[in-house]
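Complex shown without one protein chain; remaining protein chains in place.
Moving on to chain A:
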Amino acid sequence: MDQNNSLPPYAQGLASPQGAMTPGIPIFSPMMPYGTGLTPQPIQSSNSLSVLEEQQRQQQQQQQQQQQQQQQQQQQAAVAAVQQSTSQQATQGASGQTPQLFHSQTLTTAPLPGTTPLYPSPMTPMTPITPATPASESSGIVPQLQNIVSTVNLGCKLDLKTIALRARNAEYNPKRFAAVIMRIREPRTTALIFSSGKMVCTGAKSEEQSRLAARKYARVVQKLGFPAKFLDFKIQNMVGSCDVKFPISYEPELFPGLIYRMIKPRIVLLIFVSGKVVLTGAKVRAEIYEAFENIYPILKGFRKTT
């Protein structure tokens, strides 16, 4: 009886009120061991003997194994109990016994012969596994994305002079730089458009904004009469920044910012005495977050105490 509380959640479902079950329908058939060719037969041995057997078994084994076996027994016993109860219901047998069977799983049968536990994974953890608590707490600070650089291929050759003459907010100085520099206000970004059809989009604050902006530039080029497509959009670099909110001590005379090149993830961090941190070199947002979580405990160690 005392084992009722230790039922894992999935087995507790088996102890649900009988009203949920329709006689004759093997709703617990998925719990049947597949392929064994065996259907659990209600064992007609007396209840008291089963209890004694189980108690002996418990005393002999270690707790984990004991619990494992208990679970197996309970589950298969519960299954058998269901079969018993349904068969009893069907035959309109002693219905008084049925609630007993569900209240105390141990009063039911011994483990069915020949059945092997085919569900090791739900059975083995007796207690819910708590995720390992990290040694240090998370910083609670989230780096903010400041700049995203992305590239896309418009898929056709472009006449930059035409674009510069007809598009708004465009600069083209081929003597200085062989691309048209175009800007849009929403999202506030700058694009470098090359005659090959390739384009670089900078200045967006999020991945989605960068993509949206690149699409807007592609539409401008398309409206000027070029067969522009939107091929191979890729985010090349992401820059984030945050503040650890405490001063950091190192040698600021050498360089106002410390350059920390993290190996994994491959991110470059600029760390300043004020406690501001700039992270760059990421291809995905998660790398920025991960790099900051890696550096935060290190920075705490270098906290300026004066």
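Keep this in mind: contacts are C-beta pairs under 8 Å (C-beta built on N, C-alpha and C of every residue); 3 or more make two chains touch, one makes a residue touch a chain; residues count from 1.
The working rule: contacts and distances are computed from a predicted model.
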Protein name (UniProt record) of the chain left out of view, among "AP complex subunit beta", "Transcription initiation factor IIA subunit 2", "Ubiquitin-like 1-activating enzyme E1A" or "Sister chromatid cohesion protein DCC1": "Transcription initiation factor IIA subunit 2"
Option touching the unshown chain, where A:Asn173, A:Gln236 or A:Ser249 are the choices: A:Asn173
On chain A, residues whose C-beta touches the chain left out of the figure: 161, 164-165, 167-173
